[in-house]
Each structure stands twice: as C-alpha cells, then as structure tokens.
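The complex appears here without one of its protein chains, the remainder shown in place.
Every chain is named by a letter (A and B) in the order it is written, and numbering of its residues begins at 1.
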Amino acid sequence: MQFFQFTEEQDMLRKAVREFVEAEVASKAKEWDENDVCPVELWPMMGELGLCGVFVPEEYGGAGLGHTERAIVLEEISRHSAGLGIALMTHHLGTAAILYYGTEEQKKKYLPDLCSGKKVGGLSVTEPSGGSDFMGQKSTGELKDGSWVLNGRKCFITNSHIADVDVWTVITGQDEKGRPVMTAFIIDGDAEGHAPGRKEHKLGLRGSVTGDVVCNNVKVAPSQMLQKEGAGAKIAMTTIQEVGRAGMSAICVGILRGCVEEAVKFSSERILYGKPLNKIQAIQMMIAENRVEYEAAKLLTYRATGMKDAGLPCATEFAIAKYYSTEASVRCAKRTMDSMGGYGIVNEYPVGRFLRDGLASIPSGGTSQVQLLITAGATISGK
Amino acid sequence: MKTTTPADWKGILVVGELSNCRLQPVSLELIGKARELKQTCPAVGDVAAVLIGSGIAAAAAELAITGVDEVVLVDRAECALFHNDLYAAILKQIIEMRKPAVVLFPATARYQDLASMLGIRVDTGVAAHCVDIRINEKAEILAVVPAFGGKVLGDILCPAHRPQMATVKPGIFRQGEPVPGHKPKLTVFDAGSVIADTLKKTRLVALDTSSCAVPEGIPLEKAAVVVCGGWGMGSKENWALLGELANLLGGAVGCTRPAIDEGWMTDESTMIGTSGKVIRPKVYIGAALSGSSHHVCGMKDSDLIISINSDPRAAIFAVSDIRIVGDAKQILTGLIERIRAIRSA
Partner (left out) sequence: MGLSIAVCLKPVPDPAHYDKIKIDPVKKTVVREGIPTILNPCDKHALEAALQLRGPEGTVTVISMAPPNAEETLREALAMGADAAVLLTDRAFAGADTWATSYTLAAGLKKAGHFDVIFTGTESADGATTQVPAQLAEWLGWPHLWNAVAIEQTGETQLKVKTKAESEWSDYQVSLPCLLAMSRESNKPRLTSLMGVMKAKKKPLTVWCRPDLDVDDAALGMQGSPTQPGAIFEPEMGRKGTLLGGDADEIAVQLIGKLRSAGIAIETGDVCAPGGGGI
C-alpha cells in the first residue's frame, strides 16, 4: 500500500481555496454566525473559482475534478465557516442529483448556472415525519393534464430560502405490493406554489439557512422528472450517502483543523505562571488529542472520497467517516474550550462556534446512530 | 565591469526634492545629514545641493539657512513636470562633471526612481531606504538599510564604485541647526543641450500633474500627537474612537495595513512603517496593534510612546514608555470621557 498523500495539484488547489477563504470568509464568519445570514452574494465568485461545480465535468461549466477536491474545498471553507460549508455542500447535493441522474437535456439546462454560481442548488427530502423514516414521506405528485402537480412540506432543509433549483422527492403512487413509489423532480425556485416556509433558529451551522419548503399545487412538466417514476428513493439515498455524508465529513475535518490551530495559537500566546500555556503538559495532551482526532477524521474522509472518485462502493466508508468526524469535532471543540479556561466561552474566540457547528453537524445527513446502524449492518454481513 | 578610483571623487551631493515648486522637507534633512558627515570626515569635501524644476529660485534661496556650501540650480521650463528620463539625464551629467564621492537622494516615489536609474547610468551601487549613514576617514560610506520590514538591519558598502549613492525616507534624519546669514555659492547648471538631446530621444511624455486629495486635519508627519490603530480595533465603530481622541488632542490618526485592508482607513498615506510614513511625534498612542517590526520602524523615534493592547506579550510593549494591558475600546473611551469632562469643567 502506498502512504496517504495528496497530489501536487491538490495541494495547489487547497492553497488557492485557502486564499479565497482568507480573503472572503475568515473575517466575516463570525458575523454570519451572529446574524444567521447566508452570504448568497458569494455564489458568483465561488462559481468563477470553480467551487460551485468542483466535481462537474467542464462541458457543463464545472471544474472537472472529483470528490476528493470537493472535500478539500469544503474543508478549507469550514475551517473558518462551517455555515457557509454546509450551504455550499447542499448546493452540491442538488447539483449532484442532476449530474448523476439527469438527462442530457436537464444537465445542459441546469448545470451551467449551478456551476457558475448564478443559481443556488438545493435538495429537499426530509419531512416532518423525520428524515430517517425515508419512505414515510407524505409529499405527493400527481399527473394531471400532462403535468405533475406536487404538494407537500419539507423541513430542516438547508438552502430552503435561497435555492433557485430545488430537487424534490415526492410519492407518486404505490407499487403492486402497495409500497410507496418515490419520484424525484427538479423544481425551479420561482415556480408558482413553491415557497420557503418557516426558518429555523439553529444552534449551529448558522450562516446557512435551514427551514421549510412548501409545494402547493406546483405544476412541473414531465421533463423535470429525474430518471423515471420510482427512481426517487435511489436518487435521494445515494446522493445523501455519497455526496451528503462526504460533505458533512469534510466540513467537520475543517472544524477539527480549526480546533487544532486555535488551540496552538491560544496556548502559545496566553501566558500563565510566566510562560506560554503550551509549556504545560496537561495542555500539550489536549493539543495532541486534537491532532490525533483531526488526523483520523482526515484519513477516514479522504479515503472515502478517494474510493468514490475510483468508482468503488463507499456508502459504509462515508457512514464511518461522517460518524467519526462529526463526533470528533464536538469532542475537540469542547476540549479546546477546556484548554482555554474562561476565554473558551468568550465569543471573541471562534471555538464556541466550532462546538455549536460540530453539534449541528451530527443530525445532518443522518444521526450518529444511523451511521452506526449502517456500519453495523455492513460489518455483520461481512462487507 | 568598470571600477573607479575613489580618490578622484570628492564632495557630497544632495539631490533636493521639489513638489509644486515647493522645497520638500526631506531635502533639508538630507543636507543636515550631509553636513554631519562632512564634520566627521572633512576630507569628504563640500556639501552641494542640486535642485531641478521650473521657477524654483525662491526654493533655492530657502536652502541658504541649512548651511549648504553650494546650490546647483537647474531652473528650466522643460523641467516643470517630473520626467524621470529627463531628470536622470541631467543628474548624470552633473554627477559626471562634479564627481561627488557621495550622492544622497530622498527615498520618495520620484527620487528613489532617479537614484535607481542613475545606479545603472553611472554604474554604481545604491543603498536603499537608509536608516543611518556613517562615514570613515577615507570618506567611505557605510549605509544602514532595513530588510524584512525592518526586522533586520544591514550595513551596505560600495567599495569599488563611485559615487556612493543612498536613498533616505523623509523623517529619518533631523534637519541640522540653522545657519543664519549663510550664503552658499550658487551655480546655475546649463542643462540646455542635455535637455534638448533627451527630449528628442525619450519615449516618455509628462502630460499633467495634480494634487492628491489631502486627508482632512493635520498631516501625520506634522502632528504632535499621533493616534494609531491596528487590526485589533475590530470594527469601524471602534475605529472612530481614534479620530475622536486625535481631534481632542489636536493630532492625527495613523494606521497599519490591516486597517486599510478592512476598509477602516482608505488612504494608504496614513500607514505608518517601512512601507508607509516615518513619524516622530511628541506623543504616539498605539491602540490594538501588535507592533510588528514594519510598523515599529516608522514610529520608534517618537518622544513618548503609549501603547494599549489586550495581549501582554504584544511586541509593541517592548518599545513603549507607557504600557496598558487592556481593551483598547474601553481605554480610549475612558480617556475621551475624561478629557471631555476636563474641557466642560
């Protein structure tokens, strides 16, 4: 086996993204968190830099790279703003659903604007009945006079209030065994009857908008359907498993690096008993534990993205990476706060935000228990 | 490569700077230094100053009080606007005719440019942005120049080439003691043919000059009190406190680069440090700035240095007379309130 190393291009690309983040994100992340606003105005710039369509082929306006590069982008952004991280990551979800399941016509219609950042993407699956009770969705689609009429309410939807292109799953009937048939549609954000609803006041990942999206007799042409009737479950499932969980893992790798760097910075600047805090062994242990967890999360995450890029099955690997990275980000943020004493709870420092962002990352893309169930299932069955 | 016989070169030539026909103070500072060098090493020879411009007789007369031995004047209509190719050609001729051992230039946008060009045209070395110049008994110059934003200083010598040239930023040296009643020799340099030759060949045309918008209030370099803020001020609202205090104390506001980057200050000429202004006010108040060597080089000669920073390890404290460890916003607000109370009492 070869040891784990990014390519020269990937290192350069990371540096380029970091430059963007330091110029446009780092100094504003605190404000976005405090005011809970999503910087939609950054989309065109992120588009121009190739961040909006990082894994989309160049022929559709993307950067033509893979999921490893996408994870690098999300990690770098989330080092300073996990809120913007999840907003972009959700944009990628809508984009991925169209890229991997759309017709050539659909791809040509939607991907260029999603890649250029002219439009914001979204994926609306979760309903009030719960995200993990996947097939229990209540939203419906009915074919009337040659158009599909969609009705329903989605909740806990990231980009709910900003998405211009929204991929929805609805139940369009029952199969011969009486099971619900789930179908996915692309809805234009400004379609009549499609509207954002309640906006959630979140603990963390502020700087992204999360809320309800409602469809009230929204008419869509059959050409807006992704693949065929009944394909919705697979589309939503694989997109969440392999793009969504990858994104959440990368976001938390970013938070973890933030914890490592903030702990190092604070402990070298803060003087206690006449010497920097980092000379105290108890503090050194904390820094080392942060580093170990960051490295572990990084390895798990990038191994999974490498598998995805190689076209290998990777749902279990992403479940493991997502479980570990999100949980570790909470542990590290808490530990970093502890290492800072009273300063840890002062909002001048970003670590409190890291803790809130880490906590909010756990339910996104499935709770830790869901990831463990997937992992257990795969492990017991010998996969 | 050519080398020269140092003994053939004598005297110090100061290239004075005029802006809008007005003599720039840095010219007087350089003459002050040149006279000091002559005092240390009389063998170096006399101090002459050269002025190039149009309608500059009055400015030339101003030089008398500095005690300069000779004023060389190029007062020509063609020189009304700064033209680097033309000015350099004139200076080259003056240097080649006079053979000065040392030539000092202001390290300003225009005159450092001339110094650089002449380095090639007369084939010699130029020490840039000197913070000190010393001379030995053989009239050899040792220039002290900053590197890495002033974190390191290095001696620069020019052993085999003449003249020895150096540029110095405004504010680095002090003007010498005035010499009342002194009458320097006045030499009018006939630049007619070099001007005609150069204008025939040059591919550069000077079209027009206009003054930059001058920031309101007292210029930084003339203010007795300078209130300077750094990145730690945190917001535009907090930044306003600096202006308020400066107003109360009849001073000016300076800044470090982050304040420009953040948009709290828009004029780069308010930046203090190696890539900005060098100041020496009676009182310098530094608020929420770390004291990087870039910045410190621009204010270290202030009479009284007061600094406020929440980090007790901030480098600025090491160069401060009065140190306040605390939140700059609170301290500045407290000071402003106290001064207001005294005023209204």
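Things to note:
One rule holds in what follows: contacts are C-beta pairs under 8 Å (C-beta built on N, C-alpha and C of every residue); 3 or more make two chains touch, one makes a residue touch a chain.
A quick note: this is a predicted structure, and the numbers were derived from the prediction, not measured.
Contact with the omitted chain, checked across B:40, B:54, B:187 or B:202, is made by B:202.
Mapped onto subunit A, the interface with the missing chain covers residues 8-9, 12-13, 15-17, 19-20, 23, 45, 48-51, 54, 58, 63-65, 69, 73. Counting the whole complex, the residues of subunit B in touch with the unshown chain are 1, 19-20, 25, 81-82, 84-85, 107-110, 112-113, 115-117, 119-121, 123-129, 131, 142, 145-161, 171, 175, 202-212, 214, 221-225, 247-250, 268-269, 274-275, 279-283, 292-294, 296-297, 300, 302-306, 315, 317-326, 330-331, 333-335, 337-339, 342-343.
Methods note: only the chains that are shown with their structure count from here on.
Rounded to whole angstrom units, the spacing between the C-alpha centres of subunit A and subunit B is 54.
Of all the residues in subunit B, the ones that touch subunit A in their complex are 262, 311-313. If you check the complex, the residues on subunit A that touch subunit B are 27, 269, 271.
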